[in-house]
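Right, chain A next:
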Amino acid sequence: MSPVTNLTMPKLGLTMTEGTISEWVVSPGDSFKKNDVVLVVETEKIANEIEAPADGVLHDILVVAGETVAVGTPLANWDVGATAIPEVSAEIEEANATTHEPEKETAAATAFAEVRKNTASGAKSARIVATPLARRIALQNDIDLAGVIASGPKGRIKAEDVRAAIADDASRVTLSCGVAAASPDALPSRRAATSYEAAAARRLSEAKRDTPHFYLSTEADAGALFLLRQQLNSDNENLNISINHLIIAAVARALKENEIANCVWRDGEIVTYGTTDIGMAVSSDKGLFAPVLKDIDRLGIASIAKAARELAEKARTGQLTSDDLIGGSTTISNAGMFDVTYMGSIINPGQSSILGVGSIREIFRPDELGQPELRQEMGLVLSCDHRIFDGVSGLAFLNSIKANIEKPLRLLVS
Partner candidate 1 sequence: MADVRYAKAVNMALDDAMAADPAVVLFGEDIAEAGGPFGVTRGLLEKYGDRRVRDTPISEATIVGAAVGAAMSGLKPVVEIMFMDFVTIAMDAMVNQAAKARFMFGGQCSVPLVLRTPHGGGVNAGPQHSQCLEAWFAHIPGLKVVVPSNPSDANRLLKSAIMDPDPVVFVENKAMYSLKGEFDDASETIVIGTAHVARSGDDVTIVSYGAAVNTALQAAETLAPRDISVEVVDLRSIQPWDEATVLASLARTHRLIVLHEAVTAFGVGAEIVARMSDIGFDELDAPIKRVGAPFMPTPFAKSLENQYLPNAKDVIAAVEQVLA
Partner candidate 2 sequence: MSPTKSDNSVPISQLLEFYERMLLVREAENRLSKLFADGEVPGFIHLSVGQEAVCVGVTSALETRDTLASNHRGHGHALSKGVELNSFFLEVMGKEEGICGGRGGSMHVADMSVGMLGANGIVGAGIPLAVGSALAHQVQENGAIAVAFFGDGALAEGVLHESFNLAALWKLPILFVCENNGWSEFSPTGRQFNANVRELAGVFGIPSAFVDGDDVLAVNEAASELVTAIRAGEGPYVLECVTHRVRGHFEGDPQKYRAESEINSLPDHDPITKLETIISKRRIPKKEVVAIRGTIEARINAAVEAGRGGNAPDFSRAKADVYTAVEEV
């Protein structure tokens, strides 16, 4: 019998600091085989199935499903034949090995955190962690802390988070006053954000706050793109190429043509990617994801289509891995299926641009002779990180994309 060890919250991605247990697949006391899924952990945007590293038995569960805990927090104790993995990441260890001052979190503090989690086990909801001042302000303003998005360390709600919630509430009240002021039905209802919503809110707030955005827009004539798609698909029904796949190829080619567009800002440095990776926004039940297509310049259009379809499917079924979400300097957010002309998007954290693609509209434009000509146009809005782009380089990138869309045959030449 191997010794009982802790199964801790694994670090599943470079930036992961905490995870939510969405499900315990193995029950306490049950044994499992190597590679059996023991539990499912949701991180910022993905669900991860955690597999057993070896045959073993699960003992006590310390953190129940639905709770969010920091990386390295013991989740359960178990017997496993091999060394228990996943291990606490080196990054965490390193963080604990800093100099003596100011007071570091002691073993006692960690133990307390565990006790706190244990105490909450079996409870319907996790204890809300908020500073005393945040609690006082919330009480004075009748704010339910369950609905407040935390920005402090370890998911702690700070005073400014409550103030933000108050401001948010005030705007909602103003809206509802305009609609049905007196009706009790119009009173706002509240619920706690899911871990996905909270994570997305945090990431988007950060991105919008920390990245200096500027926006460039244009229209691209999509007629040739339509025609090409029709021809390709009619040639081979199995190809099933969409406009979106062709736009991906157009952006990929534009990235090759504009090296600056493949750069990102990271901690005061400019990082240039050596590969051409493009994120694509996918909507699912659990929210919006932006998985990244890798090495796309090496793929032909058929392969792009296949890869994009597979990635979208993974996103919709909650099977994305952290690797799927890493990398790329830009993302395509195509809202063409909805009725929108221009869409200015928020740049995904870690990237330097995002292309918002609008619906294709039929519109008369003057031709070379000044006669009206019916065209199919799509509105393009490129959101740029001003730390990377200036107006000239941003426009150059957008114009490359537009040119690739309007002259799509070049997309077939690698």
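Quick notes on this structure:
In this text, contacts are C-beta pairs under 8 Å (C-beta built on N, C-alpha and C of every residue); 3 or more make two chains touch, one makes a residue touch a chain; residues count from 1.
Regarding candidate selection, all candidates are chains of the complex that A comes from, given by their letters.
Computed from a predicted model, the values in this text were never measured in an experiment.
This complex pairs chain A in touch with one listed candidate out of 1 or 2: 1.
Across the complex, candidate 1 is touched by residues 99-103, 131-136, 152-153, 158-159 of chain A.
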